[in-house]
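With one protein chain withheld, the remaining protein chains of the complex are depicted in position.
Right after this comes chain A.
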Amino acid sequence: MQTNVVVLDNGGGLIKAGLGGERDPSTIIPNCLYRPLSSKKWLHPSPTSSDDPTDLTSAAVRRPIDRGYLINPDLQRDIWAHLFSSLLHITPAQSSLLLTEPLFAIPSIQRATDELVFEDFNFSALYVADSPSLVHLYEASRRPTGIVSKAQCSVVVDCGFSFTHAAPVFQNFTINYAAKRIDLGGKALTNFLKELVSYRSVNVMDETFLMDDVKEKLCFVSLDVPRDLRIAKKYGKDNLFRCTYVLPDGVEHTKGFVKDPAEAQRYLTLTDGDFPAQVGTNKDLDQLQVTEKREDRKRVDLTKNEFELSNERFLVPEMIFHPADLGMNQAGLAECIVRAVNSCHPHLHPVLYESIILTGGSTLFPRFAERIERELRPLVPDCYRVNITSQEDPILGVWRGGSLLASSPDFEAMCVTKAEYEELGSARCRRRFFH
């Protein structure tokens, strides 16, 4: 009997799932149940690739994962049952499972996960992997002659849904004593954007799906915050950041959209050191803004269900770089990387700085890599090179690494079988995975 390997990157935001050996996961679904306003039941979301017309306005959301970790195994069981039977069409008892788990999962969570895998679903074998080592594996295999592959080490910066990690990897193992975490990810950014828009224009506190879309389509990373704040204050065409997002009306369209995509792209014309047009004194600017605001009020028709964004577009991703601005007592991403590197042996420092890999959905903000390089350079000794690689697809990178590992000849030997689990229990099996 041929056993296949199910590769499951069980993210807090998205589940990426498919069979080992394939290039891409066969399905990607949000890791949640949702309940639309019109429904009494909790529903399974459709795969992200489908064009589902369900009206998600004010839908409630339940997630099995909190702050990156599995806290509700019952809910996860529902979601996996649907995934395995209706989407992947696999039989767990005849499959092995490669499952991702965030670094530093506590034993009670690991136990709950093992119970799900072996007792609820009866998988024949399990391998638990952490994302940094899978991302490293994938990048090393893509460029066999590159530095990641030659030096056999890298720093994987994973900015995902629940949190952000900078984790050094050496010879395919994550150096977990050196990994550093910022408690901010895509979920917090979406919630922050909700806060800003709700505070300034229209209440969107219940619009998770909508505001995810706004964030993905309109947010970007600023390369010069004070300059961009000044530009965001300007009026008319000189404000390169102003754009309008149209809310769904439930009649003509059930999804929101960017009103004028060309307008939304204007910020890209802003290059380094640019400062378009002359700026008046602050006083002039304030006066101009007052008059302009009045015109705005006439122009923006609130019954049209739309809102404007300007500085929110870059102030939201800004939090990853400066959590202190939110009142969080945590260092930003550049310092996070430096601390992770400094926790490794000094011999590794130069190669680590030269092989920084960005992964995770929140690294998709335009100019993310440029900004991190810019902040990192002054913090790194001059004699070291800083080299940052953005993954080709930062949402799929972990899964692709998992698929690669699952198809390697050693994979079977790395797994814990159901029989071993039954004999040894969770804690002893877990030691096998070097966590």
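Operating definition for what follows: a residue touches a chain if its C-beta (ideal position, glycine included) is under 8 Å from a C-beta of that chain, and two chains touch if they have at least 3 such contacts; residues count from 1.
Quick note on the criterion: contacts and distances are computed from a predicted model.
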**Item:** Chain left out of the displayed complex - its UniProt protein name, from "HIT-type domain-containing protein", "Cullin-domain-containing protein", "Pyruvate dehydrogenase E1 component subunit alpha" or "Ubiquinone biosynthesis O-methyltransferase, mitochondrial"
**Value:** "HIT-type domain-containing protein"
**Item:** Residue touching the undisplayed chain, where the options are A:19, A:331, A:386 or A:414
**Value:** A:331
**Fill in**
Cross-chain touch to the chain not pictured, restricted to A:113, A:239 or A:310, is A:310
**Fill in**
Only one of A:66, A:238 or A:260 touches the unshown chain, namely A:66
**Asked** Looking at the whole complex, which of A:122, A:171 or A:265 touches the chain that is not displayed?
**Response** A:122
**Asked** Residues on chain A that touch the omitted chain in the whole complex?
**Response** 32-33, 35, 41-44, 58, 60-63, 66-69, 71-75, 78, 81-82, 84-86, 103-104, 106-109, 119-122, 165, 176-177, 179-184, 187-188, 191-192, 195-196, 198-208, 225-226, 229, 232-233, 247, 286, 289-290, 302-303, 305, 310-312, 315, 322-332, 335-336, 339
